[in-house]
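Before I ask anything, here is the structure I am working with.
All protein chains but one are shown at their positions in the complex.
Now for subunit A:
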Amino acid sequence: MSTSDKFTFSRRSFLKTSALASGGMLIGFNLFNACKEEAKMPIDLSQLNYNDFNAFIKISPEGKVTIFAPNPEIGQGVKTSMPMLIAEELDVLWEDVYVVQAGLDTENYKNQIAGGSQSLRQNWEPLRQTGATAKQMLVNAAAARWDVEASTCTAKQGVITNANGETLGYGDVVLEAAQLEVPEEVTLKEPQNFTIIGQETANVDIDKIITGKPLFGLDYKEEGMVYASVLRPPAFGQVLDTYDATAALTIPGVIDVITIGEKTRKYFEGERTSWTAKLSQSDKVVVIAKSTWDAIKGKNALKATWKQDSEVENSELHDEKLMGILDGNKFRTRRKDGDIKKAFAEADKILDRTYESPFLPHNTMEPMNFFASVTPEKVRLVGPVQTPEEAAKVVSGLLGRDLEDISVELTRMGGGFGRRLYGDFVYEVAEIADVIKKPVKMVSSREDDMSTGVYRPAIKYRIAASIKDGKVTGYHLKEAAINGNMYGLIPNFFPAAAIENYQVDTANYKSNITTGAWRAPYTNFLASAEQSFFDELAEELGVDRVKLHMDLLEKAKSNPDPKIEYSPERLQGVLKLVVEKSNYGNTIAEVYQGLAVYYCHNTHVAEVADIVMTNGVPVVKKVTCAVDCGIVVNPLGAKNQIKGGVIDGIGHTMYGELTFNNGEPQSNNFNSYQLIRMGQTPKVDVHFVKNDIAPTGLGEPTLPPVGAAVANAIYKATGQRLTKQPYMNNLQAEKVVG
């Protein structure tokens, strides 16, 4: 879609205004859905009603703009980049814009969720329209005052100018503007006229972050608040049998010991397979205390016995089951082009490889926590969650309260990576607050957090390609994952449409270990497997790696398939750019380069990893990253996301692994689980493909390909094709040739 389209549908359907009693104009708007006809705009800021509008802009008589930003901030920068879109079209100075994190108080708001790198992509048009509409109303108000045609006036940086050169500030006309009809049509700026979009803009919370002000869920405090520490089953498959709180209750500061779980279990009754059901099979013992430390000490003093409820599994079992699936023939076919059987039967040669990856915990730096206060009038929930709407719905159900009684206030989140999409900790604290009738904050320790997670599942892929007359004729991808991993769109990613005979099959092993989205879900390991495979395939074919990819993409271009998700042109674009910027293919002594190119989460990425061998160990020195995410809204935030994704990806592919023994996670803190540190970090060199295409997100897409870029570089250095993550555990030192 062009970025300068005129929007002619009724503005009234999603935007209303009011004049604030305290002065200034208030604009309420709904992204994604229309306002209710009867929805009334408040005239008092304390009455902001998120049932009727999911976001607000206030323009003060001084011309200052306050945006009540709707999306949860998990570190991906939307609290900065989304307001930038409004401010751009409203045409104000960024210095005059303030951003306040909006809470959730609505059943209507469908998209208050941070996940899948979608925030910016979905809001690109609506947020700009909102800004443009508000600007038009201000211009109309000024024109009316001057008694001239609005079309003869211009507005820039908060100032409206008429044909005579007279000026009025936005603040001067806010009261009149608030009374006007919402215009039916507005024009959005052409990208070349952007003054805020595309500028390096610092994180709006930076001052608070660097001075240690309260921002995060764990920092939240209220008068009379107590702390809760929850003892959950130590192993998946176990439930609480008995417990003894005698010792815990002797600890000074411990107020009470209670159990919870029944309400959540009832709410999810009948379900055994969802993550919520799995995490709520058991009762949990909760220590209520005057401080976090007292609560943790109290929990450690609890004595509990556990009984087996379902099988307690080992990592060996998972390996065996997944390998058994790959060796078998019970799959669900997700996409099938041509006839791979025939292609494989007629092949001169078949390349067949198996790739393996372990479970991964999220390990957000801020462990799971949430605040709740339950009174006969209200249920107040405050904290870091990526899915506030779902949390409110479940809490309403499990406490038997009207949804209108529930409010969710969002704090900044100390990382998400997918973990905070799952609101188990919100349900726990709601149950706790309902029992103790006091404001309470549930705090997970690091050990609790890592051992009762919703993990990236262990996955194995088998990829096979048939070669005939020096060409790739068939491609068969099989996935075996704990509880499943792939979803419907993935089979339409590369190399769909690029290879004539193509098939994607999936199957899973149902486990009682909770699994779910982890940064770049579905593709975080798939990209590693696929792009390692293509590197080997190019070698097998005896063709240049870049040429093989370019040719396959050319094939996809000549074979237009409306179902494919990626753009062959844009993949070629990032590939060309990364080759140029990394000097790929031009040998530098003792530097080994590996390449990967990938599309996911609507963004196209190519990466080259440069490694050197130090004392026989591969060290990633540099990663060159070429990205096509359309218009780059905030280059500063974008580069942060890209670099973070690359380094995070290296960390997990090299070191990340969570294993299970009798259902029990074998790592529970950073002394037994290795996260990447600065000393292991390469320099990441970022380059953007410049275009005027609507922007796509960056929270995830740079992570998946880097595993393959590193593995392909390690192959060049050592002659070893790494197929099993974490790579550092599977690198055989004696084979090192570099």
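Throughout what follows, a contact is a pair of C-beta atoms (placed from the backbone, for glycine too) under 8 Å apart; a residue touches a chain by one contact, two chains touch by 3 or more; residues count from 1.
Keep this in mind: contacts and distances are computed from a predicted model.
The chain absent from the displayed complex carries the UniProt protein name "(2Fe-2S)-binding protein", chosen from "(2Fe-2S)-binding protein", "Predicted branched-chain amino acid permease (Azaleucine resistance)", "Aspartyl/glutamyl-tRNA(Asn/Gln) amidotransferase subunit C" or "Putative RDD family membrane protein YckC". The chain that is not drawn here is touched, among residues A:417, A:509, A:584 or A:727, by A:417. Note that of A:44, A:166, A:184 or A:207, the residue touching the chain absent from this view is A:207.
The chain not shown here is touched by just one of A:364, A:532 or A:712, and that residue is A:364.
In the full complex, subunit A contacts the hidden chain through residues 73-77, 200, 202-203, 205-207, 209-216, 218-219, 221, 227, 252-253, 291-293, 296, 363-367, 412-417, 445-446, 636-637, 640-641, 643-648, 651, 669-671, 675-679, 681, 683-684.
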